[in-house]
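Here the complex is missing a single protein chain, while all its other protein chains stay put.
Naming follows writing order (A and B), and every chain is counted from residue 1.
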Amino acid sequence: MYDVAIIGAGVTGAAIARELSRYNLNIIVVDKENDVSCGTSKANSAIIHAGYDPEENTLMAKFNSEGNPMFDTICSELDVPFKRIGSLVVAYNEEQLQHIKKLYKRGINNGIKGMRILNRSELKEREPRISGEASGALLAETAGIIDPMLLTISLMENAVMNGCEYKLNFPVEEIERKDNSYRIKGFSGEIEARYLINAAGVFADRIHSMVSEPDFRIKPRRGQYFLLDKCESCIVNSVLFPCPDEMGKGTLVTPTVHGNVILGPSSDDLEDPEDLSTTSELLDRARNGARKLIPEITTRNSIRTFAGMRAEPDTGDFIIREAADSKGFFDVAGIKSPGLTAAPAIALYVVELLEKGGLELVSKKEFDPYVRRKLFQDLSDEEQDKLIKKNPIYGRIICRCENITEGDIVDSIHRPVGARTLDGVKRRCRPGMGRCQGGFCGPKVQEILARELQIPWEEIVLEKKNSYILTGRTK
Amino acid sequence: MGYDYDIAVIGGGPAGLAAAIEARENGIERIIIIERDIELGGILQQCIHNGFGLHIFNEELTGPEYAQRFIDMAAEKGIDIVLDTIVTAVSSDKKISFMNINGKREISVKAIILAMGCRERTRGAISIPGDRPAGIFTAGTAQRYINIEGFMVGKKVIILGSGDIGMIMARRIVLEGGEVIGVIARSSFPKGLTRNVVQCLDHYNIPLFLSHNIVEIKGKDRVESVIVAETDIKKQVIPGTEKEYECDTVLLSVGLIPENELSRLAGIEIDRKTSGPVVNESMETSVEGIFACGNVVHVHDLVDFVTEESRRAGKNASRYVRGEFKREGDYVLFAASGGLTYAAPHKFMFSNLPEKLDIFLRVDKVYYDSVIILENNGRELARFRERHLTPGEMIKITVKKEMLNNTAGTININLVPEDRKDEK
Partner (left out) sequence: MKNELVCIVCPIGCRLKIEGDIENLVVTGNKCKRGVVYAREELTNPTRMICSTVKIRGGIHKVIPVKTEQAIPEKYKFEVMNLINNIELTSPVKMGDIVVKDIFGTGINIIATRNM
């Protein structure tokens, strides 16, 4: 029997797992997908928000402002790329200028530092391509950009290194409440744990209702994005937001931590929480929204369009609490923006809640907070020469667009929570993220996966369990 | 300063091979070809169909056979070759950094010939809406799986794009036992060679849907269906014409893009129309002593033209190394207009011209009975009658050196279609 089971290996579940792995506990994380970080954590704006946006005295505000400063340490411990490039909420008229002043005040109340209102010329100096109609902006210097999938993967990797277990392809069908534990039943097996954490993202309400009286609903809200080629990177320097509206923070334009640009998301509410299709109408809307910020922006150099799903809570705030009618069952639900930013702070809070709920926390002496993940291209010339001598496959570049070596790929497969799919390799070390989108390196990565996992080529999938790539041999 | 080689050729496909061999035949001693694959031949090794070599060898060969001729020649001539090696940087002072399992190396050379070929345009670049399941391939990647790795990519396939690769893969899949629902093309005419429409599609009863487009891809884990709609003359979707087709695979043959990362790193000027380096009469780029040839300059349809162009690059690289370039006067530019989308080379220096200059052109749509006129500052230099021109077939016109004498500024290369011939 486990001490704690966490349902959901997204950034929230992974952050909680890592925190818990500091203690002498038996922990397990389960996820219904074929890899970690396959839900909202896979497709979002990748922003660490400053914290002026959530309303005062909400959990969102609390955990945003607590989480933001934690990222320097976490990212350095976990070797996750993170840059504090600052964000701008851009105002176009008097009404919007008043609004950003309101956001500024809210930021102060939320304890946010490093904010200031820019006038037209200061804005233009910082963002030369900004629309000529912009009259000012709220600058927040503590905002940043990150790789959310790599963060989630690294959090899980660190948790696993420190003793946490995990099971993928484990959709939870039924949860049985017993006297002092929960029995989680899935198609592929059963797990029992004293404490249960519901970090199931867009399915959190469904998981909740397996245990406890439903008292919240998660509304899936889809966001569609364009990812632009790195040649467009000079078009924007900070995270650019329009003034927010009732659907959310609006369509933004931002550099990514890898040197691309993303624009989006558009917003639409859906019934099906797994409908991640893109539509030309909403892609157009995302494009038009971006043009309001930067008129000359085009999607001519788009290398990919994608969609993510937000888990909108109908309560309007994060839902993080022990269920009133089910001791030992904790919801960590409705983790929409600023969920990514809040995740490390939420994790600390959840551990507190668990302790209050009776979980004994004895620190693990041998807890190692470090994940070392350096791509070959990030090493010094000397280190590179040494590495190739030691292991020649680091001398063979497989992904030409991003300069990723066979050594990097093999490493991504054999690490804890290693890659087993084409997308798994892509998210851990980048082949397939560049302009050829895997056209050149795809067969090569597949060959390496097959060799390292010792399975036939035909069994390698793209991402989901049944996303087969090849149907068999020609002869 | 010591040079490691006289000429380094980046890319060991048909372009690089022809250039290197020509350079050797023109007396250059130290030549190296740097190739990223484990064998020479480039993309030809996966082009197992025939149609190559009609001009160069007067025979019809398959891609691998055509490649083998040059691979054998390169071996005979003792040209240095490194395989399984990627060039990571090229500098404008002609230093090349490359790496392989033996380590990293930097060499200094007198001249460089860029022959990196091209890559395929992706789904993301054309933003087909819908799901993003497995089973979507660019045609070239599918070709590699089938012809080199020996795997089938799907059972029921639909192909977007009427370029040559798409049509050739349509036939290939049918021969390997797969079903091809059809080839879908936005344009009202096929983009590839007519010959391929006949021998790949007609002969195998594969339907060609012109003026259609794939407007959505559906499928959770793997492709399950696509929605196809008709397009109007502006290539916009006509609402109400959508039809759903069940399939498990989508092949995209939606264009090739010259692969110029290294060229950009070296500060070479890139032409927006071709997406390749701006080159002069000698196939030299904007950086002295760096030449380019083949698909990296502009996407070709016939490998025979690639070979001719690459031989010119090799020959001129040799002249350059021997200091025989005559740079006197100003460049004269070529500007394509009136239905011609580009002309390559982009400019020339009269003092450095050979006896005859081949100029490659492309048209934006189908033209019958037209004239291509070269004109400079109001004076007509030459005209060429053309019966039938289509975007899928690169045009080659050959101009004598005398015709380009006493020109200055820009030579306009204009296509005058049938009905407007008399105006000129």
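Basically, contacts are C-beta pairs under 8 Å (C-beta built on N, C-alpha and C of every residue); 3 or more make two chains touch, one makes a residue touch a chain.
Nothing here was measured: the structure is a model prediction, and the numbers come from that model.
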Chain not shown, its touching partners among those shown: A, B
Contact residue for the chain not shown (choose from B:T85, B:N100, B:T122 or B:N147): B:N147
Touch with the omitted chain, as defined above, among B:E65, B:E230 or B:D358: B:E65
Chain not shown, touching residues in chain B: 38-39, 45, 48-51, 54, 61-62, 64-65, 67-68, 146-150, 175-177, 193-195, 197-199, 203, 301-302, 393
Touch residues of chain A, complete complex, unshown partner: 473-475
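Methods note: only the chains that are shown with their structure count from here on.
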Distance from chain B to chain A - Cα centre to Cα centre, in angstrom: 40
Contacting residues of chain A [partner chain B, same complex]: 226-227, 274, 276-280, 283, 299, 301-306, 381, 384-385, 388-389, 392-393, 395-397, 400-401, 403, 435-440, 442-443, 447, 457-458, 461-475
Chain A-facing residues of chain B, complex: 36, 84, 86, 88, 99-104, 119-120, 122-125, 127, 129-135, 138, 140-141, 144-146, 149-155, 176, 215-216, 218, 220-222, 248, 261
